[in-house]
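Note that this complex is displayed minus one protein chain, with the remaining chains in position.
Letters A, B and C mark the chains as written, and numbering starts fresh at 1 in each.
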Amino acid sequence: MATTVIDRRTEQAGLRSGPSPAELLELYERMLLVRRVEERLRDDSAAGKLPGAVHLYIGEEAVAVGVCAHLGDRDYVTSTHRGHGHFLAKGGDVRAMMAEIWAKEEGICRGMGGSMHVADVSKGILGANGIVGAGLAIAAGAAFGTKLDGDGKVTACFFGDGASNQGVLMETLNLSTLWELPLVFVCENNTFSEFTPSREVTAGRIADRARAFGMPTAEVDGNDVTAVWQAAAGAVARARSGGGPSFIEAHTYRIQGHFEAEAFVLSGGRYREDAEIAAWTQEDKDPVLRCRATLLASGAADVLHAIEARVLAQVDDAVRFAEAGTPADPALAESLMFVRDEG
Amino acid sequence: MATTVIDRRTEQAGLRSGPSPAELLELYERMLLVRRVEERLRDDSAAGKLPGAVHLYIGEEAVAVGVCAHLGDRDYVTSTHRGHGHFLAKGGDVRAMMAEIWAKEEGICRGMGGSMHVADVSKGILGANGIVGAGLAIAAGAAFGTKLDGDGKVTACFFGDGASNQGVLMETLNLSTLWELPLVFVCENNTFSEFTPSREVTAGRIADRARAFGMPTAEVDGNDVTAVWQAAAGAVARARSGGGPSFIEAHTYRIQGHFEAEAFVLSGGRYREDAEIAAWTQEDKDPVLRCRATLLASGAADVLHAIEARVLAQVDDAVRFAEAGTPADPALAESLMFVRDEG
Amino acid sequence: MVERRRLIQAVNDALFEEMERDPKVVVYGEDVELSITGDMRGLHEHFGHDRIRNTPICEATLTGMAVGLASAGYHVVVHMMFSNFFYTGMDAIGNQMAKLRLMTGGQVELPITIIAGYGGGSANAAQHSDSAYPVLMNLGGLNVLTPSTPADAKGLLKTAIRGRNPSFFLEASGRGGEVGDVPDGEHLVPFGRAAVRREGGDATVLAIGRMVKPALAAADALAEQGVGVEVIDPRTLVPFDEASLLASVEKTGHLVVVDEARECCGAASQIAAIVAEKAFHALAGPIRRITTPNVAMPYAPNAERHVIPGEERIVAAVLSLVGRAHRATA
Partner (left out) sequence: MVERRRLIQAVNDALFEEMERDPKVVVYGEDVELSITGDMRGLHEHFGHDRIRNTPICEATLTGMAVGLASAGYHVVVHMMFSNFFYTGMDAIGNQMAKLRLMTGGQVELPITIIAGYGGGSANAAQHSDSAYPVLMNLGGLNVLTPSTPADAKGLLKTAIRGRNPSFFLEASGRGGEVGDVPDGEHLVPFGRAAVRREGGDATVLAIGRMVKPALAAADALAEQGVGVEVIDPRTLVPFDEASLLASVEKTGHLVVVDEARECCGAASQIAAIVAEKAFHALAGPIRRITTPNVAMPYAPNAERHVIPGEERIVAAVLSLVGRAHRATA
């Protein structure tokens, strides 16, 4: 995505021009953490160490990180089947996530949810969700709650281009506009719904669906963390100050397969070219490399080394923690279904 | 609605300027039939003669009649809980509909469906539907079938302003655009969802939801049968010739209550002013009176008398037929659930 | 002290009391402000737009929103009019509400109460007459409440709203006018405790929701024939009071389950299966289910009466069991 289109209303929201140098370093570190965690998940999945399917966010890190930079623990996010990035960007604990994916009692969901359902409600992470589009309505509900609370909490809802074809998008655009909910819609347009190119299943521009409701809307280069940060700054500020919902469409690209067993299940079936994937891993596109290049140019080489080391240590520690964890307790399946309190 | 807004694309579709004088008389007669049938239903419902709830279309006749004037028996329509007008406008039999509402074996659905489900598949009337919004997806399916048939059949889908908030609208806008379905969306914006004014539950302009998909869109005065006829002419011609879907938003008004027991269930609760209702029954608004005035001005008084008499006779005949019918056969409930053929 | 209340008033009372008690109770739904069924009447005037609110027609979002709003600390009440509209909003019911607590390892509580009418008998035809609770019962994580009296309606609804799990509160359509005694003051009914509506020693009739009335009528008729029928009203289907039912069957040796929901995988099936497993040795004869057959509800009132269980079918079933059929009906 070379161009960044921001609606006039977004510009008017009074943004700072971008993250400060210190903030950019933080954004970089967070993106790198997501990247390195997922590279490790990719390898461990290939090695047969992880029980379920893993859907990786590699290549899309700038979206979650750029948006969540504006959110605190008391703000909410809803996420997707591709939720590790959202979880970590919103401040979820690496160890607890890793242990969850390893199906351990120490997991953030005690091994009951797995990769597709990582959630940390104490951090406002209402959960990754295996149902495409489901997070939209959940986010609207959380945003309604915070609106009633009246204390400026904001909800961000991450969803894909594929999810944008679920009717619940239009329903929540309508309702959040009417009720002026403090909600930021973040569409991660990574050009695929599973193995189907978006253009085959998505008519028009997704952002136009929000514009039809008169909603402030931005289309940004989702691989440019600064651009995402900027658009989110406006949207979050608007929501926080009672200005209602906004919509951000972040154009990005999914570098890994839809999920890690993809090559196996497709057994030779192809839906994209290797050259296309390769292009998105270059320094001018890959969000982590791009940010790194910017930071390097500003002379931060030493800091970057330290960050890289810190992140790798964190990942190693998390994997060790997960591997050493206790297997999940099967009895939880029955005991956790209900809070047994009524009557 | 004083103004008629038609998108440029609709104008370009090469319409005739309006119905011929003979056609206008036919439109009038059809509207009058719907009106007189429903006045009779209103009275018979009040008198406790009809088993279930009846939702009347009084005041909205120009929409169904103006659209269906362009459709033949092999074209399809899907309808709503307020479906008598669509049924009759599409050529459904008055007697069979009346007998259905009277729960008789001679009813078009053998007394199994009732007012909310009048359907005549042989006439392409796929059914009134008690689920708000359900007709949209059914219409898309029928339109897909006719597209595959490739013989120029068209499907028109009637739905309300309330139904426009169901996500299935966006889903079908998307899919019909992508698949270039021969489908005409007809939104009957009668300003109410049950007892809730549309503006309280509907953000933005409904037609903009279609425009977001680049769909040819017209907003028309739904109480002006000529305006509806004209917009539908373009939309139907476009669909027939492979030009894909179109969207018509017809602005109209529901003169009766949401359903005929409304006063009873609301027990004094109010959601609109009597004066507002009264205004919509005047000659400058009411679609039947308006058309009549036009015809009178063109000197058709005698013909109008003949039409009135013919219509009243038809209604009387239908009610007599229904009243004299055989009660529905209870055993059908069991025998009709499946076509028993497999294996 | 008790008070005579119509069922719908009792529901309305429960809502008033719980909204008054806890500012975190919030109500929304299509046309709840004017309240066409009457259960929400007066709430909007009293509690205002933040506490009770009309929504657009969008059931998928209404059920999904309940999950988010509950996660944000609210006790959510959603009115869904007719239980057929559960299907329209089913994703969040089946994939979220019923599962999220487990999926998050117990992190979330979902105090959600969904209210809807159910059942036939009003010529509303197939799309407004389902008794859609068996579908809910199979989903695993949902309480299902089927009050048959004004007192239970009030007490169960209050328990549901205060509770911390998703609960479906089902009102028999067209029965809102029925009158009964409701205890004064704070009246809560616990989940999972059946009510024995009538005692008897010859057969147990378990009747659900609106079926309690014809079951009691059948018991009256059978009493005249010397057959003592114990009528059990489970009040909640999830959780279900197995102990009370099993105790009754141990005593009578016969069970008839009366349910307006369809037969196949219905509530009556579940209850019959429990007894066939856990009280088999007490059974002196087959378990009879009296249900609506596996059909969509027809419109014509005579056809509706044909498929919905009524007093005669219950009487006949009991008589077929207690072996006095010929003598009694001769």
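In this text, a contact is a pair of C-beta atoms (placed from the backbone, for glycine too) under 8 Å apart; a residue touches a chain by one contact, two chains touch by 3 or more.
Because the structure is a prediction, the values reported are computed rather than measured.
Looking at the complete complex, one finds that the omitted chain is in touch with A, B, C.
Of the candidate positions B:163, B:218, B:319 or B:333, contact with the unshown chain belongs to B:333.
The missing chain, though absent from the display, is touched by one residue of C:7, C:194, C:268 or C:319; that residue is C:268.
The hidden chain makes contact, of the residues B:107, B:216, B:245 or B:325, with B:107. Contact with the chain that does not appear here is found for just one residue of C:88, C:204 or C:236, C:88. Residue in contact with the omitted chain (choice from C:238, C:258 or C:319): C:238.
On the side of chain B, the interface with the absent chain consists of residues 76, 78, 107-113, 117, 119-122, 126-127, 129-131, 134, 136-146, 148-149, 155, 167-168, 171-172, 174-175, 178, 332-333, 336-339, 341-343, using the contact rule stated above. Where chain C meets the omitted chain, the residues involved are 59-60, 84, 87-88, 90-91, 93-95, 98-99, 102-103, 125-127, 130, 132, 134-135, 137-141, 238, 261-270, 272-273, 275-278, 280-281, 283, 285-289, 294-296, 298-299. Interface residues of chain A with the unshown chain, by the touch rule above, are 51-53, 103-104, 109, 111-114, 116-117, 129-133, 162-163, 165-167, 193-196, 200-202, 265-267, 269, 271, 327-334, 337.
Here is the rule we go by: only the chains that are shown with their structure count from here on.
With centres defined as mean CA coordinates, chain C is found 37 Å away from chain B. In whole angstrom, the spacing between the mean C-alpha positions of chain A and chain C is 41.
With each centre defined as the average position of its C-alpha atoms, the distance from chain A to chain B rounds to 44 Å.
Contacts with at least two other chains are made by residues 165-167, 200-202 of chain B. The set of chain C residues that touch two or more partner chains comprises 55-56, 58, 60-61.
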